[in-house]
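This report refers to the structure that appears directly beneath it.
All protein chains but one are shown in place.
Naming follows writing order (A, B and C), and every chain is counted from residue 1.
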Amino acid sequence: MSQPFWRTSLSAVEPNKILIRGYRVQDLMGRCSFGDVIYLTFKGELPAGNEGRLIEMIVVSSTDHSFLAPSIDATRFVASGGVPLQAAVAAGILSLGDHHGGAIEQCAKLLQESVPAGRSAPEIVNDFRRRRQRIPGFGHPWHDRDPRTLTLIAKAKEWNLAGPCLELAHAIGAELGLPVNIDGVISGIISDMGISWHYGRAFFIIPRVVGLAAHAVEETTRERPFRAIDLNDIAYDGPPERDLP
Amino acid sequence: MSQPFWRTSLSAVEPNKILIRGYRVQDLMGRCSFGDVIYLTFKGELPAGNEGRLIEMIVVSSTDHSFLAPSIDATRFVASGGVPLQAAVAAGILSLGDHHGGAIEQCAKLLQESVPAGRSAPEIVNDFRRRRQRIPGFGHPWHDRDPRTLTLIAKAKEWNLAGPCLELAHAIGAELGLPVNIDGVISGIISDMGISWHYGRAFFIIPRVVGLAAHAVEETTRERPFRAIDLNDIAYDGPPERDLP
Amino acid sequence: MSQPFWRTSLSAVEPNKILIRGYRVQDLMGRCSFGDVIYLTFKGELPAGNEGRLIEMIVVSSTDHSFLAPSIDATRFVASGGVPLQAAVAAGILSLGDHHGGAIEQCAKLLQESVPAGRSAPEIVNDFRRRRQRIPGFGHPWHDRDPRTLTLIAKAKEWNLAGPCLELAHAIGAELGLPVNIDGVISGIISDMGISWHYGRAFFIIPRVVGLAAHAVEETTRERPFRAIDLNDIAYDGPPERDLP
Partner (left out) sequence: MSQPFWRTSLSAVEPNKILIRGYRVQDLMGRCSFGDVIYLTFKGELPAGNEGRLIEMIVVSSTDHSFLAPSIDATRFVASGGVPLQAAVAAGILSLGDHHGGAIEQCAKLLQESVPAGRSAPEIVNDFRRRRQRIPGFGHPWHDRDPRTLTLIAKAKEWNLAGPCLELAHAIGAELGLPVNIDGVISGIISDMGISWHYGRAFFIIPRVVGLAAHAVEETTRERPFRAIDLNDIAYDGPPERDLP
């Protein structure tokens, strides 16, 4: 039988009252940054230090990446079909899977399970090598010295928000001979904040919506409808034209 | 206040019993084609003649279009992000908007409103010209003598399923000097069957899911992850690199 | 670097010509059922026997399930937000994950790996029990003697399309003391047809689009906009109203 009852600890709504984790939304609007509210929503409590500022930096870091990301390209094609903004944005979000931002979830899970268990970087790396799997959160197709990661790491240290998870990420990177990429750094930071890995992908989804919306509007207002890949870029390697048997 | 009560005339479910418009699903499975069941679901009754066979032809006609459609391209990019099949397929479906199959809804609405009102093709064309709008369902970026439309029209006539709506579509095309395209022909046929224009896009969504699923699997199993448009195909025309003020 | 080159073995398009796996689409429209074309698209060749008819039965079996499925309910809520048909349908499709039709992929993978390896039902069941995992494709929250599964199994046998994969599914069900559910039966059948498990979810996505489209239209044309769960069905168990610190 289905469960007729819904429950949530996130928010409560009455006429003219909206509570987020117990706080009145108008109070939050006056005093808290969007980064604070992301922290509050995911953790249940407001930050004690500069966690909200660091989350604000995380979301600023990942808004856009030109056409060099499947998310942006998917949104461009969908926008060209003649759809409302939310549909074009949703298409881009759908691409944020295991190979595109999804590594935040996987890497945060690894760090959050490994640190309490006392597993070392060499153990972890050997374990993945044995299973012939890539460790998520290391290396980048475009950026080997990603300025976003350097900035985040510097601020996490300055604000005493760098802890054992970010440290383990660095150790794994050193062991692999690969830089911790933007996904890996975000994983380390949110893990040290005590945010569950289940929320990992959200830290990429939230900011990317800004870029996706802008690309959708640009496509709709500047370009002709109905995009398609150019015939010259397509190779067909199936059966030649044939008659039905 | 919200409405706590849900109602439907489409289907009923009890343990070990599923009724579609009153018919037991196992009875339909044995005796009806998928085209029959589409007709039944949308109209409420089973076809009296060859309507189900013609719908079967409609859905066969629109399963795939190589990379030359935003839907396929969106699904390819999303699949490359590392997502489950349903997410890649959903992204392609999202693109089926006003400029990509959505014309079936618009054209069917036009036909279903114009035929009972006795509006002629010249009146309709003049009206759109006055408002400087394109009439949906005419002309095609790739196919000016689309073999799919010719086949559908021939069978609709053979099976006595071509009526005043398809006739009006032809008259509008003649007035415009443009061929009725696949969207327009489907619009005419479903309108003559008495299927509401609200269902129009479904006749493109249903078959395209087959092609989208196949492209998603092909992308996932044959290609490397994380597709992006090639740098050489991108022009940036925004502000040059600059310092913060 | 990105890969600028696109390839497909599925279809080819030239002006006024669309080939699906080499066959002209207008030829397929005249002679093949939608089930045949699904088989052709996924396998690369047309069926030799009644495979297309059995696939037609599979897709007829899963079009709708009233409100007793997350897919239908998601589409209802999204439709009530005031969106085009394709967006409402896409939302329902998105729910077709590991717990909702996704079992077809998982079960087909299990069967397709186990049969060639000669693994027996008791081995498989013990293996899952050791890992404390549920085997996908067995048991159903609503239907313990699902008439759809009985019908599919009977026809698969009648048409000599039941092979070792469907047999293994039955043996696993017997070992578990649970009926093979609709996902499990579809898994066995497509596996015996030699269709890769990667396509598994597609056999549920394709038909469900019909029901989703009908529910979206029914919601839009019969109900008031902006559905929400009733206040009386909601329990808030988060922090009580509080002041900012």
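Operating definition for what follows: a contact is a pair of C-beta atoms (placed from the backbone, for glycine too) under 8 Å apart; a residue touches a chain by one contact, two chains touch by 3 or more.
Just so we're clear, the structure is a prediction, and the values are computed from it rather than from any experiment.
For the options A:E45, A:E113 or A:D233, the residue in contact with the chain missing from this view is A:D233. Taking the complete complex into account, residues 1-2, 4-12, 17, 19, 21-24, 27-28, 31-32, 44, 46, 68, 83-84, 86-87, 90, 94, 141, 229, 233-245 of subunit B touch the chain not shown.
Seen across the whole complex, the unshown chain contacts subunit A at 1-4, 6-13, 15-18, 20, 24-26, 28-30, 32-35, 37-38, 41-42, 56-57, 59-61, 63-68, 76, 84-87, 89-91, 93-98, 101-102, 105, 142-148, 150-152, 155, 196, 198-202, 205-207, 209-211, 213-215, 217-218, 220-224, 227-233.
For subunit C, the residues touching the absent chain in the complete assembly are 66-71, 73-74, 77-78, 80-84, 87-88, 90-91, 94-102, 141, 225-229, 231, 233-234, 236.
Here is the rule we go by: only the chains that are shown with their structure count from here on.
Of all chains, the one whose Cα centroid sits at the greatest distance from that of subunit A is B. Across every pairing of chains, the maximum count of C-beta contacts belongs to B-C. Centre-to-centre separation of subunit B and subunit C, using mean CA positions: 21 Å.
For this pair, subunit A with subunit B, the centres built from the Cα atoms lie 33 Å apart.
In this assembly, the C-alpha centroid of subunit A lies 28 Å from the C-alpha centroid of subunit C.
For subunit C, residues that reach two or more other chains under the stated contact definition are 1-2, 4, 6-12, 17, 24, 28, 32, 68, 84, 86-87, 90, 94, 229, 233.
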